[in-house]
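Removed from the display is one protein chain of the complex; every other protein chain stays in position.
For reference, chains read A and B in written order, and residue numbers begin at 1 within each chain.
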Amino acid sequence: MLAEQIINGVVLGSMYALIAQGYTLVFGVLDKLNFAHGEIFMLGGFICVASIALGASLPIAILVTAIIAGLLGLVVEFIGFRKFQSPDAHLTAALSSFAIGLVIIDLSQKIWGAESVAVTLPGTLQTAAVSIGGLRIVMLRLAILVISLLLMLALYVVVTRSSLGRRIRAVAESPTKAALFGINVTRINQQVFFVASMMAGLAGLALALRTGYASSDVGFTFGLKALAIMAIGGMGDLRGALIGGLLIGVLEALAFHWGLGQLADVFVWLLMIVILLMRPSGLFGTLISKEVRA
Amino acid sequence: MDVYPQSILSVDGLSKSFRGLTALDQISLDVRRGEILGLMGPNGAGKSVFINVITGLYPADYGTVRFLGRDVSRLPSYALARLGIARTYQNIRLLRRMTVLENVLVAIKDHVNRPLRSLFIRNRSRFVRAATTLLEQFHLADKRDWLAGSLAYGEARRLEIARALAGKPSLLFLDEPAAGMNERETEELGDTIRASRKLLEAMVIVEHDVAMMRGLADRLVVMDAGHKIAEGKPGEVLAEPSVIEAYLGTDEADE
Partner (left out) sequence: MIQDYIVFVGVNIVLAWSVYVILLAGSLSFANGGFMAIGAYVSGVLTVKFGFPLVIAALISGIAAGLIGVLAGFPALRTRGIYLMLVTVGIAVSVKAVIESIDYVGGIQGFGGMIGTTPWHVVGLVGLVGGGLALLSRSPLQRILDAVREDELSAASLGINPIYVKLTCFGVGAFLAAVAGSFYAHYLIHVSPDQFGIVLSVFIVLYAVLGGTNNMWGPPIGAAIMTLTPEFVRGLEAWRPTAFGVIILCLLLIRPDGLLAFRIATTRTKVVAGSKPKQST
């Protein structure tokens, strides 16, 4: 049914948005692209699988995934970005984060094998559904949607209303000026990486729960697509990432519904190229960072 | 528009805003053949924005710029450079990892205009000789094989000016060339500028250093908050009350 597909698309889109906002956070504050982000997303699924296999309940698994993903983000920041802070170093940082991503994929394939690993959930958690207005909605997906939106709302509130958010925006505007104001830029970078990676990990967990599998190639499929979504929605703009994610999620669901699923990937990237042609700053303005750094 | 017959550059009604903040408000002026025009004003007056717009870094919102009779308002930097408008930057932008000689070579006219053909250029010694001659004029020839990044500040500035002149421009914009210089360096800079005069049709110098401008400029234009507030001979302009007030309103120390 079309309406169900649209809802599926929104759920999918909320996952894209979670990942895209992570890219956006890092880009906004450090002005660099973190190519390891997609792999942390990928790992989220595996951490979830591992936790459950070790006997953790779902809530604990969620917590563990969030924390480990966040910590991994700190590692990525330290190895891949700490030393490359100058504005000219964005190529270097991109390359180093790509290298870290490669290592992550390889190691995870060594640990869990190259095939997908099934997620075993208690009971009918996976398929329990409700009927709302004649539409059959899987509870799990609804939960994913609600939690994702809540997370992103929380992020938005923090960034726009809290003192931490003010400091983040100051660093995003200009790290040198922020440092002059006494802001510990390194600490802010770390916090941003922690939050972004945590969101990615949780998105990975959500995907694993939704599909029932953790798989090692989602970093390159999903994860990179979220990067294109960030560019479409506006580099460095949280709202853009959210709206872009939801939009693309729905469009993809519709495409599959109409049998055009194969070209979904190409479509997103071509759309990105077209939008960059017309508006390099993406569809929306900037909530986090200035558009162009000198 | 008042077109003085000796103008090589005519600016009419130039306006530029950034996100609602007006940086340039209907600036009109002209640069005359053979002159050194000083552009002064307190910080934030819009002098750098003015140069940046004229030299093609970003386009103006309104207004026209005519150079040697042509409308050049929308041209990008490299096109303006090829037409004969050159500039230096406030924070010296040399190619620091290349040698002094290479910095000038890359700017020599004809060496640069056709990248693909330059793959096969014979007779490069012609260009090297031209570059070396220019370096000699700027007293940098003995340092030709030094890395540009290792020059002293004053020398680096001289090199930047030399390089700007390598393209045989008609009009040269100097953006705060004396920034960060002590008195001696400023004097040397003044000599360099005076010596360069004959290689050009005209020069526009943006500077804070009042004493230097008084001695160097044929005419002065003073800007404040995006407007032109005075124009004329240095002696007259610097005595005008509006100009004095504009400067005293800031923390800029008169040197």
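We adopt the following convention: a residue touches a chain if its C-beta (ideal position, glycine included) is under 8 Å from a C-beta of that chain, and two chains touch if they have at least 3 such contacts.
None of the values given here were measured: they were computed from a predicted structure.
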Residue of B:Ile8, B:Val31 or B:Ala81 touching the missing chain in the full complex
B:Ala81
For the full complex, which residue in B:Met98, B:Ala179 or B:Ile229 touches the chain that was left out?
B:Met98
Per the definition of touch given earlier, which of B:Pro42, B:Gly154, B:Gly167 or B:Gly190 contacts the omitted chain?
B:Gly167
Can you work out which residue in A:Met1, A:Ala53 or A:Leu91 touches the chain that's missing from view?
A:Leu91
Only one of A:Val26, A:Ile62, A:Ala170 or A:Leu224 touches the unshown chain, namely A:Leu224
Using the document's contact rule, name the residues of subunit B that touch the chain not shown here.
55-57, 76-79, 81-82, 86-87, 89, 93-99, 102, 105-107, 109, 111-113, 115-116, 118-121, 124, 127, 145-147, 150-151, 163-164, 166-167
In the full complex, which bits of subunit A touch the chain not displayed? Write them out.
32-33, 79-80, 83-84, 86, 88-92, 94-96, 98-103, 105-107, 220, 224, 227-228, 231, 235, 262-263, 265-266, 269-270, 272-273, 276-277, 280, 292
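Keep this in mind: only the chains that are shown with their structure count from here on.
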How many angstrom lie between the centres of subunit A and subunit B, each centre taken as the mean Cα position?
47
